[in-house]
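Removed from the display is one protein chain of the complex; every other protein chain stays in position.
In this document, chain identifiers A, B and C correspond to the written order of the chains, with residue numbering beginning at 1 in each.
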Amino acid sequence: MSANTAVAEKYRNNFLKEIEEQVEMGDWVKMCMQCGVCSGSCPTNFQSAWEHPPQELFMMILAGKREEVLTSSSMWNCTSCYNCIVRCPRKLPITHIMHGIAEYAHRLGMAPKMQPTRFFSGLFWKNCTHTGRVNELKLSLGLYFKDGFVQGVKNGMAMQAVAIGLLKARRLNPFELFGGHKCKDQTGIQAMLKKAYEIERSRKTAKMAG
Amino acid sequence: MTEHVATNETILVVGGGISGMTAALEAAETGKNVVLVEKNPALGGRTSQLYRYFPKLCHPTCGLEINLRRLKGNPRVRLLTLAEVTGIEGSTGNYTATIKVRPRYVNENCTACGDCERAVEMKVDDPFNYNLSQHKAAYLPNAMAYPQRYVLDPAIIGTADAEKAKAACKYGAIDLDMQEETIQVKAGAVIWATGWQPYDAAKIQPYGYGRFKNVITSVEFERLAALQGPTGGKILRPSDGKEAKNIAFIQCAGSRDENHLRHCSRICCMASLKQTHYVREKYPEDGKSTIYYIDIRAIDRFEDFYQKVQADPSVNFIKSKVAKITEDEHGNPVCHGVDTEGYKRYTTPHDLVVLAVGMEPSVKGINIPGHIVADSSGFIEADPANGAVFGAGCASNALDVNRAVQSATAAALRAIQVVNKVAKAEA
Amino acid sequence: MAKHEYAFYPGCSSQKGASASNYLTSVESMCKTLDVKLTEIPDWNCCGASIGYAEAGELPRHVLNARNFALSEQHLPGQEIVATCAACWLGARETRERLTHSDTLMSDTREALKEAGLTINEMPNIRHMVEVLIEDLGFDEMKKHVVRPLEGVKIAGYVGCQTNRPFGVDGESFENPQYLDKMVEMVGAESIPEYEQKVTCCGGALAFSEPEKAQAQIKDIVESAYDHGAEMIVTPCPLCQANVEIYQGHVNKKYGTKFDIPVMYYSQLMVVAYGGSAKDAGLNGQVIKARRLEEIAAKPVKR
Partner (left out) sequence: MADIKVAAYICKGCGLGERLDTDALVKIAQKDGKVPLAKSHDFLCNADGVAMIKNDIANEGVTHIMIGACSRRAKTEAFNFPENAVARANLREGVVWIRPDTDEARETTQEMAEDYIRMGCAEVKAMTAPAGNPNTGGSKTLLVVGGGVTGMTTAIEASKTGYSVVLVEKSGALGGWAGKLYKRTPVHEPYKSPADTGVADLVSQVLADSNIKLYLNATIAKTDGAPGRFVVDVATESGATHTEDIGAIVQATGFTLYDMNKLPELGGGKSPNVVDQAGLEALASAAAAGDGVIRRPSDGAPVKSVVFVQCAGQRDTTGQHLSYCSGFCCNASIKQAMYFKDVNPDVDTTIIYTDLRTPGNGEDFYRSAQEKGVIFTKGKVAEVMPMGNTSTVKFNDLILGDTDASMVDVDLVVLATGQVPNSGVNIELPAEAAEAGTVEIKPISILNLSYRQGPDVPQLKQGFTDSHFICFPYETRRTGIYTAGPVRRPMDIAQAREDATGAALKAIQALENAELGRAAHPRSGDLSFPKIRLEGCTQCKRCTVECPFGAIDEDEKRFPVVNESRCRRCGTCMGACPVRVISFDNYSINSVGAQIKAVDIPDEFSEKPRILILACENDAYPALDMAGMSRNEYSAFVRIIPIRCLGSVNTIWITDALNAGYDGVMLMGCKSGDEYQCHFVKGSELGRVRLSKIDDTLKTLNLESERVRDLEVAITDIERVPEMINKYAAELVAVGPSPFKGF
């Protein structure tokens, strides 16, 4: 049974256990008491954005709704504003749990493919770890062209005014496209990150094995 | 009431609220000498500031009257008001308490005629009304005040007003030279019945208490409803004096919250359920209550009361911890959050928001020997290491009145056991 | 010797030609006046920001921040790390907290750092520039240097999220922080303490990935500033600054509004108040020009 097709029994603990083992801060999920303060505190928490707000996602995890949780686009709506964290009466690190669940869904390949924030998140990470520093122009272009060339041009046009404004204010450098900011020790950074991934993977695998 | 001399067979009761009075009276009515110490100028404590009790909706002063009558008729209780225990030394069966007694500036000649009050101009905040109103600086703390004797606020001392008060008194009852005193009292056992204080609502930042005038606490709401309160029993909101008919009650304001109080304060759900009754009582036509809650804790026989309120169409229950409160252009507090039963987002304006604030034990900063054993919330635990210092009422746990009285009665027995042993040894 | 010295972590946006280059410019001018010496951590790298989460995982994210700690320790021993960007500060602080509380994470981090020839021995303190100003210098010291008070300018203090939560500035409240208002008063301008959107989220990275969701919030933030009569908005966060400033055009299109309010950094206000030129304050870096400040910056200094 591959990770993607694992079936969680309803209202049993196995999906919760999976989350605890594989998701950053996942062992906090069970501490939720369903007060809903996180859901009410979320700035993007209008129904269309959040199909399932945080506290509901937690209940779904407890209820073993694995497929629905991991394929949901809900946690990708997190803006990292930390409102939920500071208000949670149980001190759940909700922002991190949302990121963690998203990361896990992404790792399993179950996250919605064209979820824009998922795409941007990956793009950002690749962009910044590539040279050690963010290349804002490439990042933007990468985002606009995620849905293909035509859509990219359209997106770019929509953002034209913004870009021109930034260019004029010297806050966007067109030459970033051909290099731009970077760290000197790129080799060291790559080696370091590679090692970090290795360690993390081995730890997660070990947990999965029990 | 009398002035017996305290000995090792005396029981010291700290706190003159319902728990302390109960402990003192139960011990005295079993034949023990008691010294009862109250920090306020009058007995009664926090329950005497309530409009009604749940679940019978009767008035707390009704029980207070009986307790005061018991006290007036009992020579075994010696009462010290305006007095605070600052330290206790010794061990089981042999304690010495140091008690700071603040000046009342009024002696026992006072007949409570009220001439001094009429004579003075100065006004000060009235703590009996949680400072929602002011009273004269020469005042009787409340209509039921016992001792039935006036008090001068320290702020008046040294002013011309103070002299006016003195001049107005025909009975030589006003003594402006009264000084703070420190006295020592012997006791064989000590009952701590210092009660609770409402959690500081300003610390619950998202609710804007202190920023928004129309966000008040549950204890303040009791005073708004009370017939002798600052509004004469009308529920008027603080910002503009408008009738507050659409009222939100927010549960767990501080309680069950690791950012604030870890424990559940037990009484707040019932208190809010009770307070919805006030809304209905004052505005039978169009009063409306909304209770935002996590779990309604109407424990044991109180469940009946909950069911009655549930059946009331003017009361709406929303399972949700309110995320934050804002204020709209009309000064209405607006509750924001999500109803977790089926995920419904709300942004609801109310005339008034009442925060059901939690209970904090009033035992902090008191010098008790041998380091009193308390739980993580500061409530005194029953522990042999506490010697003959016994917690009673809300100093020992988050309790409703019924349970506080039980606790105080039990504490009285524990104290009697100690002084009986002393008596036996001394015989 | 400068009065205060720190290891400086400017972050990706505060580089030349990057989206917060004007922040950098003004911070440098401000620090000069205040005799604060910032030494850039050599070869610092990106913090990973909160948005990198899909790929970052846990350890790689912390390793990335730890590399900066190691570099700082190596080159600027004993100095506290100061960040100007909310995300950098938060990311670094989170890493610090986690590594301090987990021995496993710490040893894993050290193992990965070894690959880059680095190590950490001691955990550095991570400070936000605002903390340095308030805690190390204090309002009195900051005020001393004001030679050109921004009299009559009404400014909404927009604190945003990440400089405020979950850590925030000591002693401030999450829901109603007041330090930015105090800074506005300090430079002689008029603050709006009752500005109710001061901690509303600007949408963060969602402003890029899902702009329509973020723009609703940006609209609230700007609208309320207008309602309170603000002429400009001030913020301590580069992402807040960018989002609130550059999307006003989009918001206008979508909601039919006519927003055109400058969004400034606290450091820009201070530089102008300290007598600096428009250029010193990076005013040329505004997409929506801060004409009022430019006018003041053009005035002679009262000495």
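By our rule, a contact is a pair of C-beta atoms (placed from the backbone, for glycine too) under 8 Å apart; a residue touches a chain by one contact, two chains touch by 3 or more.
A quick note: this is a predicted structure, and the numbers were derived from the prediction, not measured.
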Partner chains on view for the chain not depicted: A, B
Touching the absent chain when the full complex is considered, from A:R90, A:K138, A:R170 or A:R203: A:R90
Per the touch definition above, residue among B:V5, B:C58, B:A167 or B:A202 touching the missing chain: B:C58
Candidates B:M144, B:I157 or B:L176 - the one touching the absent chain: B:M144
Sites on chain B contacted by the missing partner chain, in the whole complex: 1, 18, 25-26, 29-31, 51, 53, 56-63, 65-67, 69-70, 72-74, 108-109, 111-114, 140, 143-144, 148, 170-171, 226-228, 232, 256, 262-266, 295-304, 307, 319, 340-343, 375-377, 379, 381-383, 397-398, 401-403, 405-410, 412-414, 416-417, 420, 424
Touching residues (missing chain, whole complex) on chain A: 10-13, 16, 30-31, 33-34, 55-56, 59-60, 62-63, 65, 90
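Operating definition for what follows: only the chains that are shown with their structure count from here on.
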Distance from the mean Cα position of chain B to that of chain A, given in whole angstrom: 50
Chain A and chain C, separation of their C-alpha mean positions in angstrom: 23
Set of chain C residues in contact with two or more other chains: 174
Chain A, residues touching no fewer than two other chains: 46, 83, 86
Residues of chain A that touch chain B when the two form their complex: 33-37, 39-41, 45-47, 52-53, 55-56, 83, 86-87, 89-91
In the complex with chain A, residue positions of chain B that touch it: 206, 252, 256-260, 294, 319-324, 336-340, 343, 345
Residue ranges of chain C touching chain B (in the complex, touch as defined): 173-176, 196
